[in-house]
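With one protein chain withheld, the remaining protein chains of the complex are depicted in position.
Letters are used for the chains, namely A and B, taken in the order the chains are written, and counting of residues starts over at 1 for each.
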Amino acid sequence: MSDPVRPESVLDLAVTAGRLREEVRAAPPLTHCLTNAVVTGFTANVLLALGAAPAMVDIVGEAGPFAGAASGLLVNLGTPTPEQREASREAVAGALAAATPWVLDPVAIGTLPVRTALAHELAARRPTAIRGNASEILALAGHSSGGRGVDATDGTEAAAAAARELADRYGSVVAVSGPVDLLTDGERVIRIANGHELLTRVTGGGCALGAVMAAFLGASLGTGTDALTAVAAATLVYTVAAEQAAETSRGPGSFAVGLLDALSAVTPADLRDRARVEEETR
Amino acid sequence: MSDPVRPESVLDLAVTAGRLREEVRAAPPLTHCLTNAVVTGFTANVLLALGAAPAMVDIVGEAGPFAGAASGLLVNLGTPTPEQREASREAVAGALAAATPWVLDPVAIGTLPVRTALAHELAARRPTAIRGNASEILALAGHSSGGRGVDATDGTEAAAAAARELADRYGSVVAVSGPVDLLTDGERVIRIANGHELLTRVTGGGCALGAVMAAFLGASLGTGTDALTAVAAATLVYTVAAEQAAETSRGPGSFAVGLLDALSAVTPADLRDRARVEEETR
Partner (left out) sequence: MSDPVRPESVLDLAVTAGRLREEVRAAPPLTHCLTNAVVTGFTANVLLALGAAPAMVDIVGEAGPFAGAASGLLVNLGTPTPEQREASREAVAGALAAATPWVLDPVAIGTLPVRTALAHELAARRPTAIRGNASEILALAGHSSGGRGVDATDGTEAAAAAARELADRYGSVVAVSGPVDLLTDGERVIRIANGHELLTRVTGGGCALGAVMAAFLGASLGTGTDALTAVAAATLVYTVAAEQAAETSRGPGSFAVGLLDALSAVTPADLRDRARVEEETR
């Protein structure tokens, strides 16, 4: 990563992330998740480790009202059953009506037809944030993608233009996950070089980050923190904890366990010490 | 907790819990679980750690006959898809026809309409036991509740009257989970002060206890142990193991792993040494 354009922003983000991290613990944001069957338990545990209050309500007739009462909402399309598809639409409508911030994670879109159509439909409802790997962001922007299922086969920089385009089109923060995370609101671009390769060896390593973003967006309401900063703060907390977990793990099994422990323990000081962030403005 | 009304009952319960715990290992009760998608793996692992035989059969056309052949049944309403709702009704009918003991866990009822209606419908079938946090027990009894999803926002004592009322109404044992667990059959009230706050930081920390209750109810059949004692024994075993796990954990991740290890290893002597139980009779 090149030298940061605005070095002071590194400290700024770390400080904000530390404050939001404490806020999540002090006033647990009710974080509503419609997520895939593979990662639902891990995702709930990630939120609980941070002190947030997860609720995996994905039933038609319940998801709509619940999204209206929640602090933040995640809609992850990893295993979109017919029930979940309908509940997702309902939840998004509920979130929009109540101004609940919401995150769309278009898992493995591109060639898989059901989720791809749903992702485009939901993106048009203008999510607060969109999170994906480079392949997914390229696919959502309508660029051709080499994605084969859930793999990230493109580097995050390859999706930088697509991310900006989506941000402009939908008024969303767009977060591209990879070795260096790239986040943009269309004007500012934040790059975060924290994290660890073991995150890609645990199922839900990326999906759970979408839930953390929803929790941090919820916690940031009323604090004057903009959505890009809240989403970047979530990314920083999550990836710093991943680094800490990797230092004591013996493989992907103990890493996943250690990540939950680290998310519970990570401090504002850890974030300041470890943050590797740069920011530029278009 | 005040001094126990019947001190000898502490030792009584610990001894019975130790005997049932050994019985589960010696003759694994086939424990049929219809539970929510978030905790199904963890719940099965909790049962396996104790030596029970879990079977997560929640398919229409299978759940009914299976409940008739099982030793115990759990119906947990955490993610009640249409398929699960229909399978739940079928399983309860099968359990009733075969006199299989069954546990109802009305997760997050109150304002969520689908599960709330189903919980009332199934409660009217007179479960052997009902397990929930204070908010859920208050909601099931028809009292107003401040519950917001899956949180327990009320202490267990706040639900003591509602628990007795439900016990009388449905002939059920009612178990209210919290820092001090409160269990009643309408006449006797048992309080168990074991456990650890980390149980609330692991998804399924409460839900899995419902499955353990179903296993212990199954193991107690034919032993002359009443349902309240079996359910209290399950609670004691589970919460003592949680204390043991907390002593060596570094956070919620390692705690969940340690809980499974402790459930596998916990002995009758551990239960006698650690039990903090009191009992009173109305």
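Keep in mind that, in the parts below, a residue touches a chain if its C-beta (ideal position, glycine included) is under 8 Å from a C-beta of that chain, and two chains touch if they have at least 3 such contacts.
What you are looking at is a predicted structure, and each value in this text was computed from that prediction instead of being measured.
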### Task
Kindly state which of the options B:L13, B:A37, B:L217 or B:A246 is in contact with the chain not pictured.
B:A37
## Note on the structure
Missing-chain contact among B:L13, B:A246 or B:L259 belongs to B:L259
### Message
Using the document's definition of touch, tell me which of A:L104, A:V202, A:A230 or A:V277 contacts the absent chain.
### Response
A:V202
### Task
Tell me where the left-out chain touches subunit B, residue by residue.
30, 37, 40-41, 44-45, 48-49, 53-62, 65-66, 69, 81, 83, 256-265
### Task
Using the touch rule from the top, list residues of subunit A that touch the missing partner.
36-42, 78-82, 108, 111-115, 148-151, 200-204, 249-254, 256-257
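Here is the rule we use: only the chains that are shown with their structure count from here on.
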### Query
So how far apart, in whole Å, are subunit A and subunit B when each is placed at the average of its C-alpha atoms?
34
